[in-house]
Each structure stands twice: as structure tokens, then as C-alpha cells.
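Before I ask anything, let me first share the structure, which is written out below as C-alpha cells.
The complex appears here minus one protein chain, its other protein chains still in place.
Read from first to last, the chains carry the letters A, B, C, D, E, F and G; within each, the first residue is number 1.
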Amino acid sequence: MSAVERLFEAVARGELSPAEAAARLPEVELAQLGDAALDLAREARRGRPEAIYGEGKTPDQVARIARRLLEAGQNVIATRISAEAFREVEPLLAGLPLDYAEDARLLRIMPRPVPRRSGLVAVLCAGTTDLPVAREAALTAEFHGSPVELAADVGVAGLHRLLGRSDLLRRARVLVVVAGMEGALPSVVAGLVKAPVIAVPTSVGYGAHLGGVAPLLTMLSSCAPGIAVVNIDNGFGAGYLADAINALGDGVAG
Amino acid sequence: MSAVERLFEAVARGELSPAEAAARLPEVELAQLGDAALDLAREARRGRPEAIYGEGKTPDQVARIARRLLEAGQNVIATRISAEAFREVEPLLAGLPLDYAEDARLLRIMPRPVPRRSGLVAVLCAGTTDLPVAREAALTAEFHGSPVELAADVGVAGLHRLLGRSDLLRRARVLVVVAGMEGALPSVVAGLVKAPVIAVPTSVGYGAHLGGVAPLLTMLSSCAPGIAVVNIDNGFGAGYLADAINALGDGVAG
Amino acid sequence: MSAVERLFEAVARGELSPAEAAARLPEVELAQLGDAALDLAREARRGRPEAIYGEGKTPDQVARIARRLLEAGQNVIATRISAEAFREVEPLLAGLPLDYAEDARLLRIMPRPVPRRSGLVAVLCAGTTDLPVAREAALTAEFHGSPVELAADVGVAGLHRLLGRSDLLRRARVLVVVAGMEGALPSVVAGLVKAPVIAVPTSVGYGAHLGGVAPLLTMLSSCAPGIAVVNIDNGFGAGYLADAINALGDGVAG
Amino acid sequence: MSAVERLFEAVARGELSPAEAAARLPEVELAQLGDAALDLAREARRGRPEAIYGEGKTPDQVARIARRLLEAGQNVIATRISAEAFREVEPLLAGLPLDYAEDARLLRIMPRPVPRRSGLVAVLCAGTTDLPVAREAALTAEFHGSPVELAADVGVAGLHRLLGRSDLLRRARVLVVVAGMEGALPSVVAGLVKAPVIAVPTSVGYGAHLGGVAPLLTMLSSCAPGIAVVNIDNGFGAGYLADAINALGDGVAG
Amino acid sequence: MSAVERLFEAVARGELSPAEAAARLPEVELAQLGDAALDLAREARRGRPEAIYGEGKTPDQVARIARRLLEAGQNVIATRISAEAFREVEPLLAGLPLDYAEDARLLRIMPRPVPRRSGLVAVLCAGTTDLPVAREAALTAEFHGSPVELAADVGVAGLHRLLGRSDLLRRARVLVVVAGMEGALPSVVAGLVKAPVIAVPTSVGYGAHLGGVAPLLTMLSSCAPGIAVVNIDNGFGAGYLADAINALGDGVAG
Amino acid sequence: MSAVERLFEAVARGELSPAEAAARLPEVELAQLGDAALDLAREARRGRPEAIYGEGKTPDQVARIARRLLEAGQNVIATRISAEAFREVEPLLAGLPLDYAEDARLLRIMPRPVPRRSGLVAVLCAGTTDLPVAREAALTAEFHGSPVELAADVGVAGLHRLLGRSDLLRRARVLVVVAGMEGALPSVVAGLVKAPVIAVPTSVGYGAHLGGVAPLLTMLSSCAPGIAVVNIDNGFGAGYLADAINALGDGVAG
Amino acid sequence: MSAVERLFEAVARGELSPAEAAARLPEVELAQLGDAALDLAREARRGRPEAIYGEGKTPDQVARIARRLLEAGQNVIATRISAEAFREVEPLLAGLPLDYAEDARLLRIMPRPVPRRSGLVAVLCAGTTDLPVAREAALTAEFHGSPVELAADVGVAGLHRLLGRSDLLRRARVLVVVAGMEGALPSVVAGLVKAPVIAVPTSVGYGAHLGGVAPLLTMLSSCAPGIAVVNIDNGFGAGYLADAINALGDGVAG
Partner (left out) sequence: MSAVERLFEAVARGELSPAEAAARLPEVELAQLGDAALDLAREARRGRPEAIYGEGKTPDQVARIARRLLEAGQNVIATRISAEAFREVEPLLAGLPLDYAEDARLLRIMPRPVPRRSGLVAVLCAGTTDLPVAREAALTAEFHGSPVELAADVGVAGLHRLLGRSDLLRRARVLVVVAGMEGALPSVVAGLVKAPVIAVPTSVGYGAHLGGVAPLLTMLSSCAPGIAVVNIDNGFGAGYLADAINALGDGVAG
């Protein structure tokens, strides 16, 4: 019951006059503003737990937040947990079903069952050095309930490798396309499929690549419609969004 | 019938020996490579006609391509058609049901019925000066079959305006969020909803806004997951993708 | 009276049971969320009317918004109204006390009396070509109630000009310092005074000046504390903030 | 007594003729120019001691400057003192009341009582990883005399967290808003309050965030007036300016 | 005969003693330094006349330089001659066999026969709006002696269009690949062929395309070896280099 | 034999009717699309093995790919193999004729004889600190069959050093010109020779050099035609392309 | 006589006691601060009049400032006066010896004789399109008293043209080297001479030239010492500095 509801009751019970209630309204309203917004957000958070952004957090902070989320009945996903960080976090979470992927720097703890979407998320990546980001995307989409198939090393410099995966391109309900270097893969893929394409530039490259800015601009400037782009190396964001889109295909809101 | 199919027939009819067919295969295969790819692409194009990018095209070119698409049984959408350009294109397409939106610089010709999705695309925009891009997104999504509701002037500097549209936020299956200036709106919206958010930075602003680079970087760096970004002022791309995602909710591939 | 207040009355009058009121609460709360936020914002807007950002608005839009604000009992300030735009807006606002400054591209309509702060806002500008931005800042601060003194052409290449204005530097409660070219003036001024300094880079310059980016970076990197920076050419924002700070000195919140 | 004053006395005492005094004037004036300027600066420095910028200084340099300031009767604040640096500085300042905050990399030594402003400085920060910069701002404002309340983790992706702090927003005379990632928080806050907002972008983020350039541009491009921005990670500058503004509310110049 | 050679003769004829010759040597050497270098350059220029860069030149200057080159027995190629400029230049060059291509902004005057290479230069371009730059490349290569085939509109978003031109890809000795937008085409082409690829980014695009910087970075970061890049919109440079490479295949130096 | 060929045979043998073959065609075509593309690529790869990009690969990955290529009868070239990486890779490839150049970070294994071009590739570099990149280019060109002469330290600040190598400039069929700092060397060289010039900017420099962006822009903006540019520090790409161009002079395609 | 000097006299005359003088000192000192600084600056301005920066000034402003300077006995130099602006300024300055150079956009009025330095300023420029900036430099140096020789079209792509001017290179006491495109000329020149080189990048170029940023970075990154750089297109600044350096050779301070 909200603070305002309690005021209703008090007014109805004659414990407060409407005037007195009005006098106390401002602070009640302010508190309620937060409550109402929380209410609004509650549904959005249901089934889609908040992720822990590991960068810049101490092992202690990561472990404490993870435990709090688990206690709230949620599964846990923590991004950007380096191997070193994991070694320190691991003992702090002893006894829990830790699922750590060193390449993707991703820690998942999934005591609760996860929904299983009917649609497929395809994660493609241009080169093997892009694999960690692609894996982060794949494991994130899986974490939220999407079946995933990952095809590595299908970069545009050897088109046959991509065309050899046409079957996968056709079967996917959503595609995550990860590419560093020149970042041309999403444009090529989007020209071959009807499904939405989420493009992820990576920091793999050097010189004029500018730490990922080159493929980022490439993807934003794509001449193929049906593409949207996430931040450089943001495999997590791509996997999250891919699952949200995939869920729609099962009639589940985002 | 593809070139290879015709070879089958010839072989079956005894007009060609398998050996002779094999000898002629290379050139046939090369041609077919294109055909096959076209085949692959054909489905993708079904119901989702190629758009005409109006920038840098002469009125003549626009009109000629439009007619060709119409003759192929497709509806037509042409982007970045300025009022001046439209005045020159209009007589060249006399007699056709031209639907021109000057603010969005969008020309649509829709003699064929359009599918009608069951889900709603919400298009939000931060300021009234962002409206043309928002309108481009809305009209594009509609063109492909999505019902659209557009809420203008819900920028973050007056949060109550956005919160006053909570109902729309909840009802939308996909959201397109358009913002110039600081581009903060998509982050705020994505924190309130579960549906996928397509963010569109606009070139509205000055100085450190750098022609849209500021909101672009903002949106890519968003701390809220579930957002993907299209190019600056790319309302068309956002509307196209929004509809493709929306279609999934009706069990229609991309 | 807010929607929730009206519910109180109805409950108190027995027209609604607490249960019925609770059932109608969600939609009322959503509406109220906006109302409450508006409430929160109402005080902020009191005496400090919303400005009209003229860029990209039609004369009609400017005139319509201006009239609406005037009818709401507010004074009007419209920025980035070019001389051409003003010529078209003027007849649409005939009969009103229009105060237009062509150099500052600022239109003010002030039928209501304006508060008069006790503190002084000093607006300094480095070169005469920076004057339009300085004037925008000065007229904006005045609009909100601050007395303003403007000293032009006190750039650092002729330090004596600045030092000759030491008296003004001392008397000001807040300073707005406007500079294009290398943008060094705010650093020098902030080293001479104790009052807060709002720095405004301008787009006056060429080449490595990069349209104002050079003085912007200069001001942000200043080695003198007590400076904060607004966007390139944003005289309005500087004048607005200067008045808000100035008001504090009279015990008036922001 | 200034050099010129001493000349007065000598002239009055007949020790120097006006002509002789005039002959010696140039060098005296030059020296005095500095003195006068120092004079001008003296008031500015009263109660607001010069800070030690720790970056690139040896422990020895830091300790020596600190001692000199203490001997001059001032309190000491040294920024960007890493934990390692502090370990080396600590023994060099043994016996002094060292107040070191490792997260904020701030060393304060406050043997002298500090003024106590009547107004409140609110420091908000978007994420927990922005906390060190927020803490630097808070401790700096406190150092100069401002009571501070710090609210962490009120980022725009979970708006309810911010709205839940509306009370703090209302009570603050000045706000420092710290945000990395997309840097949207200051715009949202400035839309809710009347008090001046000092925005601090942080280097927390990756990829298109460009080491803080993204939130910096965001904040400069804000559509909400009443914001000014300091350099990336410049918590010190924000805290310093916040106190200077806050002091005005008590009738204390800057 | 060079100045030094004339000195030889004079010494041999006894008109100058070796000592006198030595005395006059410095100035002769200085002049000769230029001559020698000119000598070195002479061969390089033979058959490959200097181009006229039309931008920023008056019609008069263009015409005068053109006449001078023609008189020296060379063919003329002038770049960046707009339609307006050509209208003014035309009467100044009346009577000459002017060959002007408005789309490519290229003026060629070829009274002298041009060598005819045995190899083919293929010029591919991604979109029809890239055609002017592609045409500039093609006409330039032709001007120097290369047979050219131009294939327009073979962008990566419709891969079948490119694959349908496999035959051309195979036959070309050198390829010029022109692309705006995301600039992915050269990478794809270089993955399909063995011949050298000269990539030309164009300024066709908007927003994050940054006037051609996006495809430029893309092409430089290409994961396919065998590509080199020229400046944005530099069709002339690409055509020139393509012919120089093509000439090698005929045993002709550069 | 391709899948389609097998269908021919089956049709010819009467095992399949043309209709049945047509029904099975789609999946066969898709598979074949890859095959055909591979076919297309096969010739391109003959004699020009794929390089291993060492950056970001584990020693294990490098060794495994190297062995696979050797087993396929190809020579091996691996780039960006640091001395540390080589120490770990070496034992994994024991017994093979490893040819490692620490300065160029290049590992070559060449059990198969390499073709020997008749033309010369000249590699010039401006300063001794540019030598590693120049060496990478030289060793790569050699690996593919080109004789190479490398001239170090011929930067433009001492023009005599370059002019003293005029003989080399004349004899080269292709030139690779490597330069950091201001990157002016390629322009000067291209003004002296007729042969194609491949320009390689390096990351040698500091400050406004921006990690190689300065010489990159310099080279792209060169006023001398006949230059094309590869990525910063991309000695491998330059050497590869130089050999491909050089091969043309021997009548060998790319 | 300064304000302080007048105080001396009054004290000596007994009109003021030293104490009274001390009481009036602060305001006198403040005023004097400016005076003293002016004094300091006076010598600097002698013979080197302030220039009028014409950009953004009205014809009226230009004429008024010019007349004021002339009345003060100075010659006048006004930069960035377009042909249009000059047509409007001309009648306002009728009767004066106007010396207007349209290409350099420079207006000079020199009724007073100008000093004549003994040393030579050489102004070199790479291309004919760089000539306006070179001319601005040359006319400015002349204005201040330096004899100037200008050599146009000596760009590095045709080295012989530069080497052919070795005599000029040797005779110059100071060199101004102007270059657009790749901006390599100053590095080459500085490697040939001992005299100071002032480098001026120009905005002549396109694409990766970025409006002059490419040659600017080139010049700053030059491997040849003895170069300093001024802003893009800043011929005035280069000519001014060249004369100031040249003056030193005659024993004239700056």
C-alpha cells in the first residue's frame, strides 16, 4: 500500500481531515513519486535481472552485489570480470554454481531456471580475435533464455566462409554480428537476411582503426537498412538486446 | 528457371552429355552465384521493398527508379526528398497516389495494401526540432505495416512530460527514441521499459554538439542495456528496423 | 488540486469507498506522477520562464509559443532569432512590447516586472567579435533580474585593458567571461577574483580554432579553479546560470 | 608598505625630491605591479588556500609545499595523491593531522577551523564507479566550509532512484552532478531543480565513451539551462566552485 | 647541353683554365642541381603529363596552363572543373578538341595519340551516387592509356550484384574500388581477387560518415591484404595509379 | 565434383527426374554458393598463402595454424610475433626451418621454393626508428618472391641522403616508402619516380603526431599522384601489395 | 604623469600627508596597474601598430578603427578584408593612400615611412593555390619593414623547382614556408637552410586534408629542427613574426 493509499484510509476513517491530509501531501507525494516510478520499473525488471558491470569494482563489491541479487531470487550475470578478478571473487562466492568464461570475462550464476525462447540468435564474428566479444554476446543471450549458435571467422575477406553459413543466416530470428578491423561484416550480412541485425564493433585492429572507432563508424554508415549498433566491445549489450528482440517472437514483451 | 536448371533439362533430354554440361559449368556457375544470392535475397525483399535514397539523385533518377519498383509490384518509399526536389519529381509521377511529407522529406507511393502488425511502435522525440527525424521514423515504420504513436517534446529536461506518457511506454512493442542536443532520452526511456529501444541521434544542436556526434556518443555509451543506435538523423533506418522487430511479434520473420 | 487530492475529498465525502479509490489509483497515480513532477518543477519555473530556442522554429511557432507563455503570465525570452526571423515574427506579435537585440539575436517581451538582484553580474569579452555572445549573456541575466555591466575587448593579448577593469572584477558577484580565439581570458580572470566564473567559448576564430573547440578545451583545462564552462556560443546558458547564482546572494533559491 | 608608499615617505621627509622619485619610479612600478596584483589576489586567497596538484609532483615536493602553506597559516588540500604517493608522503608530514581519502586520492590537513556555510551542497553520482570523483568533489566542498550530502548510484537508467531523492534535490543550494558513461544525469537533474548545477563528466566507460569525451559533450549540449561543466574527472574543481557559489548564499563573496 | 657540359667544352678548347672553371663552378652547380633533378624527373614525366588541379584556379589560369602544356606537345587533363567553370573556360580554348565530363568534373584535351595498355582496369563503385568519383578514376586511367570497364552499383548490401560481376573481377589486371557510406566494398573485392586493389573512399553519406572519414578508416583497416587507399573523392589519383600499375604489365615502367 | 554436378549425373542416369532435381535444388544451391565462391577464391590464394595475424593469438593458436598451412603445402608468414611470443612458439614448431626477425616481429617458414620476380622492390624509410616497419615490408615482399633493396635513413630533412640514392629510385619497379614523424618522404619520392609508390605511415613520433595519424593524413593529402597508402605501421600490407604489383611486370596476375 | 606621480607632487607640496596619500592609494594603484601595464606595452607597440582583424567587423568598424590608428600616427594593416568588404570600406576612407591586395585580402595604409631591414625574408609556397596566404605573409612582412622575395610553386612533388631556388634559400635571414595539401615543404626547406623557418599550413586541399589539419600536424611533427608553426592560413602572423625575427638581425628588438 502506497503512502497516499494510507492517507485515503485515514481520511475515510476520519483520522485525518482532507485539509490535514492535504497539508501532509507534499512529502508523501515526493516519496510516492519514487514508489510509482519503481512500480513502473518493476515489471521491466521481472525476469531480466540487473547486470553487474565488473570494471572498476572490487572483488568484494562484486561478491556482495551478487549475493544480494541471488537473495532477491534472481540469477546473476557479471561482465568484465578478468581472470585475476575472478580468482579473488571465487572464494567469496564459494558453494555457488559459478559459471565463468575467461575469454568473455563473464561470470554467470544461474540457480533459477531460465526461460527458453523458440527462436534462434545467431552470433557471427569476423575474426578469431573478435571471439571474446562474440562469446560475451552469445553467453549473455543464453543467460536470458535464447538458444544461440556462434559462427566464428566468417569475415568478408573470405566471402565463401560467410556464404557457407547461409543456412544459419536463414534460421536466425535475430543476428548479432561482431567485427573489428574494418567492420564490414554487418553490412554484408544485413544485405542477405531479413532478420534484425545488431552490430558490435570491436577494438581489434591498429593504426587508423583508432581503437574501434573505424568499425563503429562503418557500421553506423551502413548502406543496408535493418542494422543497429552498440558500443565498441559491448557484447553484453548486444546479447541482451538480441534476447529482448527474440522474446518478442514468442509473444513475450521485450 | 536458373541456368543450372536449364542444364538439367538439356541433360535429361539428352541434348547435352553430363561431360558437356560439366564443361559449360564454370560460367554457368558464376552467373548462378549471383542468381543464388538473389534467390537468398528474394525472400528478404518480399514485402520490404528497396528504398530510394534521394540525396544526390536527380528528380529524373528518382522518378525512373520509383516507376520501376511500382512496375515490379512494390510500394515505393524515397527518403531525403526536399520540398524543392519533390516539386520537380511530382509532375514526373503524375497520376500516382503520391504521399509526400515535407517535414520528413519522405515520399511514399503505396498502391499495394500493406500488412498490419498487431504490435505498436512508439516514436518519442526530445524536442520539437527533432520532429522531422521522428516523423521519418514513424512514416517509415507505418509504410512497412506497423501502427505508430508519436510523442513529441518529451525531453529529459522536463521529466514529467515523459512520465506523463508512461502508458505509451508500456504499450509499445518497440520504441524509437529520437534526440538531438545531449541525447539523454534513450537512456532514460530504456530504464523504464522492457521493449527494445532504437536510439536515433539528430543533428539538432550547436557547438560541442558537433553535428550530432555528441548525442551519438551518448547513446552508444548508455548505461542502460537494451539500446541500439542508428546513424545521426537516420529516421528511416530506425523505422525500418522497428518494423522488422515488430513483425517478429506477429511471428513474421524480420 | 491534484487528482489524488480530489480522490481524498471524494473519499471524505463518502462518494467513493477507499476500495474504489484504490481501484482507480493506478491511472490517477500515473497522471499524478506527471503532476507531481510538474509540481516539483513549478517552483523552479516560478519567475524563471522557459526560454524559446528559436533555431529551427518557424516564425509561426515562435509567435504561438510566445503568446502562450504571455497568457500564462510569464515574460518571454527567445534565443537565436535572426534579423530575418524577427522581421517575420514582429507582425505576428504586433501590439506587444517587443525588445529585440539584433546582435544578440535575442527577443524579449517583458510585460511583467522583473525582480532586481542586489549583486552585480559582470560580463567580460575578449574581442569585439565576441560581443554578440556576450550581449546574449548580459541581456539574459538582466531578463531574469540581474544588474549587468559588460566590458568588451579586454582580451589577454593586451593585459592592461583587463587590469584597467580591476574595479569591475572586484565588484561583481558572478562573472561571465566570453572568449573565442585561444580562450585564455577566463583563466586569467579566475586568477584575479574570488567570485564564480562562467566561461563561454565562442566560434570566433579560424583554422586550428576548430569552430570553438580550441577555446572550449582551453577553458575546461584551466589551471585556475572556480571556473565552469558552457557550450560554444551559449551566451543564453551563461546568463541564465549567472543570474541563478546571483540570486543566491539575495537568499533566493537558484 | 609598498615600494611606492616608501617613496611617499621619503618625498614627504625631503629625503627624495619628486624628480628623484620619478627617476626611480619605473623599476619601483614594475615591482609594484606584481605587488599590486598580489594585493588584488590576496583577498581572493583569504580563506581559500591554493591547492596542491599532486600529479607529477614528488612526495618531497608535496610535503614541502604543504609545510609552507601550513606555516602561512593555511589549511592544506592536495589532489591526485595516489595510495602509493601517500605512503611516501605520510612520514614526511609526521605529527600533522593528516586526513587522507584513498578513493578520492585527496589529502587534507586542517589545523585551522573552517567556516561553516548555512546552505547545503548536494553531490550526486550516476554509478558506484563514479564515486571517487564524487567523493573528491564532496570532500573539497567540505574542506572549504560547505555541508555536503552525497547520493550515489542515482543514474538515469533507474529513474526511481533519482526521484526517490527529490527531498535532497530540493534542499540543496548548489548541486554537483557526477556521471560517466552517457553523462545524462545533469540534464535530468537540472530539469528538476532551480539551484545551479555543476556537471562533472568522468572517465568511467569504454569504447565510444572516449575516456570521458562522450559525457563531456553530452553535458555541454544539455537542453536544460542552469548547468555548467568542469573538466573530466575534475571533482576538485566542482567542489571548489560549489562552495564558492554556496558562500554567496551566506553573503560571503565567492 | 648542361651548364657543366658547356664548361667542359670551354676547358677543352682552352677558353677557360680548370682553375677559372672551378671559380665559376658554384653558381653553375646550383643551377645544375635543378637541371639534374629536372633531368631525373624528365623521364618520369614523359608520356605522363602533369595534371591541372582545377580547384581554386581561375578559368584564365586553367586555360593558360592548358595551352602551355599543349604547346609542349602534351595532352591535357584538368580535374575538379565544375560545369560553371567549364562554361567560362570553353571559349578560352575554342578550336581545341575539348572532352569534358560534367559528372566527373574532368576536362581532357588529347590531340596526341595515347598508348594502349594490354591489361584491363576495372572500376567498381558501390552506389550510383559514387559514380562521379568512379567516372573520374575511369576517365583518368583511359587518358593515360588503360582500357577501362566500369561497374556501378555493386555495393555489399546486395552481394549478388557484385558476385554477378565475377567475370570482370577475374579479367582485371588492376581494380579501382570506389565506395562511400560504410566503404566495405574494397575489402570484399580484395578477398575475391589476386590483382592489386586501389580503394577510393567518397564523401557520399551523412552523420557518422563524417564527410568520408568513415569509409577512409574502413579501407585502411581492411583485413584483406592487397589494398592501398587514396584520399577521399580522389578518383584522379586512383585512375593515375591504376594506369601506372597496369603499364608494368606491359613492361612499361610506372 | 560439386553437388550440382552430382545432380547432373543422377538426372542423366535417370535416377532423378528434372522435377525432382529441381525440388532438391535450393539446399544444393546454398551449399554450392559457398563452394563456388571458394572456387573463385582458390586461384587467388594459389602461391599467395594466407598470413597469420599474430596479435591477440595465443602461441598455441599460431603454431596450430602454421602447421595446418604447412600441411596444405604452403609457406607460412606470421606477423606481429613479439620476441616473447616467439620464445613460446619456437618449441611448438621445433624441427621446422623457422626464420624469425625480431625487429620486424615477423616469423617466416619457407620449406617450399618461392618464385623470383625479375623486378626490384625498393623499400625506403625516413628514420632508423622506422626501420622495423620497413623491414616488415621488405621481408614480406621477399617472402612472396620479390627481390628487395632497403635504404634506411633517407628522410627529407637531409635531402642529399635521398638524392644520393637516385640510382635505386630509378631501378625499382615498385617503391614502398615508410615514414613516421611528418611523413613527407612519399611525396618527395613520388615526385622523382615514375614507378608506383606505396606509402606506409608509422607510429614513430609524439604529440601532434597522434600515433601516426599525422603522417597518414600527410600521405593521403599528397600533391604528387601515383601514391596509395596503407594503414599505420602496416609493413606487411605494403610488402604484400608491392609484390602483387611487381608480379604484374613479369606477366603474373597480381 | 601617472596618478602615483601626482600623489608624489602633492605630498612633496604638503597638499597631502603621507597618511592621506596612503588612504587614497588603493584606487590609484588599481588605475595605475593598468597604466603601468600600458607603459610596459608601449614600447612593444612602437613601430609595430596593432592590426585590424577584419573578419566579422562591419565596414564602418574597420574604417573607424583605421582612422583612429592613423590619427595616432600609425600605419594601418587590416586583414581578411574581402573584395566585397573593401568596396564598402573604400569610400569611407576616401582620400587616404589605400593599398589593397584582393588576393591576400589585405588592406594597408602607410602614410608614415617604414623602417627598412637589411635582411631578407623569403616567402615560399608549395602551390599556386597557396599563393594568397603567401602573399598575405609577404605583404605583412613588408609592411613592417622587411624586404621580401616570394617564390611560388616550389612544392616537394617537383623537387627541382625548389632546388632551383637554392640561391634564395641561402640569402634569406628568415623563411616563411606556406603549404597546403600534405604540407611537406617546410621540413624539406628546414633541412636545407640554417635560418629560422616559420611554417604556415593552408586550407588548400580536400578529404583527409581536413581543412588544413593535415599539413598543420605534418609541420608540427617535422623531423627537422628549426621550424615553428602558426595557425592554418595565418599568413599575417607568419609575416609579422618573420619581420620581428628579421629585425633582430639589425639589432632592433623584436
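Note that in this section a contact is a pair of C-beta atoms (placed from the backbone, for glycine too) under 8 Å apart; a residue touches a chain by one contact, two chains touch by 3 or more.
This structure is a prediction, so every number in the text was calculated from the model and none was measured.
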Checked against the full complex, the residue among C:P59, C:G127 or C:G164 that touches the missing chain is C:G127
Among listed residues D:L120, D:L168 or D:L216, the absent chain is touched only by D:L216
The listed residue (D:E55, D:D103 or D:D167) that touches the chain absent from the view is D:E55
Across C:L96, C:M110 or C:A184, the one contacting the chain not displayed is C:A184
Among listed residues F:V204, F:I227 or F:L248, the absent chain is touched only by F:V204
Note that chain C touches the absent chain at residues 126-127, 155-159, 181-184, 187-188, 190-192, 205, 207-210, 213-224
Listed in rising order, the chain D residues that touch the chain left out are 27, 30-31, 33-38, 40-41, 53, 55-57, 61, 201, 203, 211-213, 216, 231-234
On chain G, the omitted chain is touched by residues 37, 40-41, 43-44, 48, 51, 53, 119, 163, 166, 169-170, 173-174, 191-196, 198, 216, 220-221, 225-232, 236-238, 240-241, 244-246, 248-249, 251, 253-254
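Operating definition for what follows: only the chains that are shown with their structure count from here on.
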Of A-E and B-E, the pair joined by more C-beta contact pairs is A-E
Between chain C and chain E, the Cα-mean centres are separated in Å by 55
Going by residue number, chain E touches two or more other chains at 37, 40-41, 53, 127, 158-159, 163, 166, 191-192, 207-209, 213, 216, 220-221, 223, 231-232
